[in-house]
Every structure is written in structure tokens, then in C-alpha cells.
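With one protein chain removed, the remaining protein chains of the complex are shown where they sit.
Order as written gives the chain letters A and B; numbering starts at 1 within each chain.
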Amino acid sequence: MAAVNILTATGVSKRFGGLLAVDDVDLEIPQGRIRALIGPNGAGKSTLVGLLSGRIPATAGRIFFDGAEITALPAHRRVGLGIAYTFQITSIFGKLSLKENVALAVRRRLKASEKDVEAEVMDSLEKVELAGRADETAGDLSYGHQRLLEIAMGISQKPRLLILDEPTQGLADIEIERFNALIRALAAESTILLIEHNMDVVMETADEITVLDFGRVLAEGTPEEIRADKAVQAAYLGSG
Amino acid sequence: MAASMKSLVLHAGVVALILALQFVLPEYHHGILARTLVLAIFAMSYNLTFGYTGLLSLGHALFFAAGMYGMGLGVVHLGLPSLAAVVFGVVCAGFVAAVIGFLALRTAGVALMIVTLMFAQAGWYLILYFGKWTRGDEGFVIAREHRQILGIDLADSNARYVVAALVFGAVLIAMLKLVESRFGKVLVAIRENDERARMLGYDVSAYKLGAMVLSGAMAGLAGAAYGIMFGYVGATFASVQYSILPLLWVLLGGAGTVLGPLVGTLFMTYLIDKLSEYTHAYMLFAGLILVLLTLFARQGIMGEVRRRIVSWLP
Partner (left out) sequence: MEIGPNLVLAVLEGALAAAVLTLTAVGLSLVFGVMRVVNVAHGQFFMLGAVLAWTVAHYVGVNPTVGFVAALLVAPLLVGSLAVAADVLVLKRIEYDPENTIVATIGMLYIIQQAALMRFGPDARPVEAPFNHRIAIPWFEYTDKGFSLYWPWGLGTTSYKLAVIGFAILILIALWLFLSRTRAGLIMRATQQDREIAQAFGMPVGRVNALVFGLGAGLAALGAVLIVPIRQAHYLMGDEPLLLSFIVVIIGGLGSLAGTVVAAILIGMSDSIISIFFSPTLAKVVSTLLVAFVLIFRPQGLFGKRA
């Protein structure tokens, strides 16, 4: 049985003045899978997910989500359709409590009483093991914990596609282990697209890997295939 | 007691206190306090955009004046009955806010400040330019017979006080409910991190415009009420001073708190009243307070109270 693609991008490009940051990228992500997006610095990974999430308007190409075209849809509408997004540089509501941070994420999808919202909030916070600190101010958290909070905000939206931009950066090893377990558990409900530099995380969690270099897709395949790919090795280590 | 019940009791209590004050205060103060209460509504409208949504507008005088002139021109040129004229004023102000908001909110930060200032200035110059109808700088008076609403004579200082207190009270409670509602919480999120709010799925542009229109209508209500209660409509109320005063009141009282605007307006109005007995240059103290606030107390009075003492204060 062929997997249904939850996200399809065809010929997607982004030009910033003279720079072609994303160059004619085709991407198909089947539902329920964990897809990792890797590549050297400056390869265009964050720009690409920016295009997919709608944060950045595309110069060319088309994007489809769940079968419907979303190319012209503004970011907030795409989120409404079920795409959740975490930022590469943590972006939370620093002066609000952890509870309120997640509550804002929940309330958009759940038009329920504050009690029900709170139940969902605590559920998400528990998954990232921050429930005990729910009433603290988000800005007081360590950087790593702020990233976990942002992930909680992402999962509390119960998204169909969760896009994570370098989620483990700043996390301690033990936190990374828990993160891997969390991701694998989440994959049951959501499709996951994550940008990662940490190869251990990628090899541990990803079903497929897409490699970007200079804005183009360099290679695509299972972790074993990518590990063995000469072109990928050259891109990371430099040729010659 | 649940948090929202505590807040409601506190704010309703403040309104009750204000109503009770009329029996304690000498006659002279009824006029000043009534005026202050109407201006506090204006301050609350500014708090909605600046304090809660984080939009620094320097053009709110335009909305205040739109309400005032909508009411005044409605009475004098369109022959509207008083209550209808006030409603007309509010609608005019809301409409102006919608148009200005639609254009101005395409910018942000410093640019937004300048754009709103420019639109307000253009409005002021237009009022002067069309002096044939607006009587320009001189303004015009609303005759006593047009200042009757639902049988109440607003020219009577006691009746006026009660009406001012009730309208203020209604707006205060409405603000409280708004701030505690889902809509209010999204505004706060937008103020704190509007990009994050966008990526949580909120239509940030629509919320900002909504806040602007609501704020404009509220400012228009204050303007229309001011005009009809005190019987005068004039171009001063469209000048840049009336865009800066609400900023001053809100900053001093505490931006982003519900009671802040009242506190700031009360404080400054009485201070200026006292100072103007000694010097023409009383705005110097307004300037001094603004500078001191930015240096030492950005949170304002109620903001500091919330930070240090009463953390549940909305």
C-alpha cells in the first residue's frame, strides 16, 4: 500500500536579491514518518522549512498539504490546517508563564473552557517533563528548557505535521535521549520533519533523510543509504 | 475566591467608590472629577492598543476628535437628537480607526508611531481648513437643550457626575472582561512576540486591526461624551497634545493594567490643575514625569503594584 504524502513541494525556490537560497527543491513527505533534513551550514534548510511553513514567501514552486495546495496561503492559515513550527532560535513568550505559553497554543485549536485548556496544557508539559514548573516565567528557564517548552507548544497543537528546527541544540545528553523517545512516541500521531545537526539524533529517530547542499537536494534515502553516500560525505567534509 | 471573581469585585468596588464620592466631595470637584473620568475612558482606549497590544500610536487624538466632532456636527448640522449624536460620534471614530488602522498597521514600531502621528496631524489641519463648518480653532458650543439624554440634563453638574461615573464604570468592567477573554490574551501574546503568535496560527493583522477599531471607538465615545457633557467642541482636542496626554496617563498609571489609566489620568489631571494655578508652563512637569518614567519606572504605578504586591491584578 503506497503511503499518502502529507506534504509535497515541487520546484520550490527562494531568491534573496542575488542569492538563491533554495534552488528548485522537490520534496515528498509520507504521512506518519519522521523525516530529517540535514546539510552543511548555509545549505538552505531553515529557509526551506520557512517556505513550507509559510513564514517566508516562495519565489517559485508549489506546496501541497494533505492534498490541497497551500502555496498562496499565509502562515497562520497553514498552522490552522495542522502544521506546527518551532523556531531555530527559540521564540517563546518570555514574560508569560509556561502554562500561558502552551495555553496560547492550545486555545487556537480548542474552543473549550479554561479548565479543559489547562488539562491539555499540563498534558503537553508533562511530555517534556516541565509540568512541575508550569507557573514559572518562561524567560527564567535555561535555554535548553526553553526549547523544550517550545516543543511542548508544538505538540500541544496536535499537529498533522510538526516541523522542528534544530530542536536539540542546547540540550544536555540526557535531555536529548528523552527527546528521541518523545519524537518516536509522537510519530504515531503526527508526521515529523526535523532539521538537525546532531547526527546521533538523526540516525536514532529518522525514517528517511533528505540532504540539502547549496539550496538543492543532494541526496535522499534511509539513514544507512545516506551514511554510505559519497557525495554527502564530500559535502560535509569538503572535497579533496 | 476565584481570580476572576476577585478582579470583578475589586473593579466594581472602585466604581462604587467613585459613585459614593459625589456625596463627600464639594461641588467644585464634581466637574473636575467628571472630566477626569471621561478622559480616563480615553486613556483606557489608548491602553488597549499601547498597553495590551503593544502598538505605539501617536494619533489617538484623531479618534477622540472624530467622536467629538461626529457628535457635535451631528447635533449642529444634522439635527440629530443627543443620544443618536453620541452614537454617531462613536461610529465615526470606529470608522476612522478602521481606515487608519488598515493603512497604518502595514508598518510597525517607530514607523507606526510616525504614520499615526501624521494622520492625526492631517486630521487636525483638515479641521482647521474646513473652518466654515467646524469653526476651526475657536470651536463651537453645544447648547443646553441638546445636552439632554434620556431625560437627564447633562448641564447639571450632579447628574453629569453620575452619568460620567456610570459610563466610566461600564467601560472599566468591559475592559476587564476583554482583557481576561481569549481575545485579550491573544493581544498580549502579540505584544510579547507577534511572530510567535503568527506561527501559532493567529491572524495577527486581523487582531491588531480589531484592537485598533475597538480602541478608536472607545476613544470616540470619550470624545463624544466629553463634548456633550461639557458643551464644547474644539480643534485643540485634535492637536498632538491630545495624542501625547493618553500616552502619559497610561505610562504613569501603568500600561497593561486595567486600573492604570484611571490612576494616571487622576494623578496628572489633579497635578496639572494645581500647577496651572502657579504657572502657565505646567506641561513642563508632564515632560519631566515622562522622562523620569522612562528612566526609572517604565511599569507605571499600578504596574509596580502588580509586580511587587498584588500579582493577580489584571
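In this section, a contact is a pair of C-beta atoms (placed from the backbone, for glycine too) under 8 Å apart; a residue touches a chain by one contact, two chains touch by 3 or more.
Note that this is a predicted model, so its numbers are computed, not measured.
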Neighbouring displayed chains - absent chain, whole complex: B
Residue among B:Leu33, B:Met268 or B:Ala286 touching the omitted chain: B:Ala286
Contact partner of the left-out chain, one of B:Ile18, B:Val86, B:Ala104 or B:Val167: B:Ala104
Hidden partner interface residues of chain B, rising order: 56, 103-104, 106-107, 109-111, 113-115, 118-119, 121-122, 125-126, 128-129, 244, 247, 251, 279-284, 286-295, 298
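Please note the rule applied: only the chains that are shown with their structure count from here on.
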Interface residues, chain A side, partner chain B - complex: 53, 55, 74-77, 79-80, 85, 87, 91-96, 100, 103-105, 107-109, 153, 157
Interface residues, chain B side, partner chain A - complex: 182, 185-186, 188-189, 192-193, 195-204
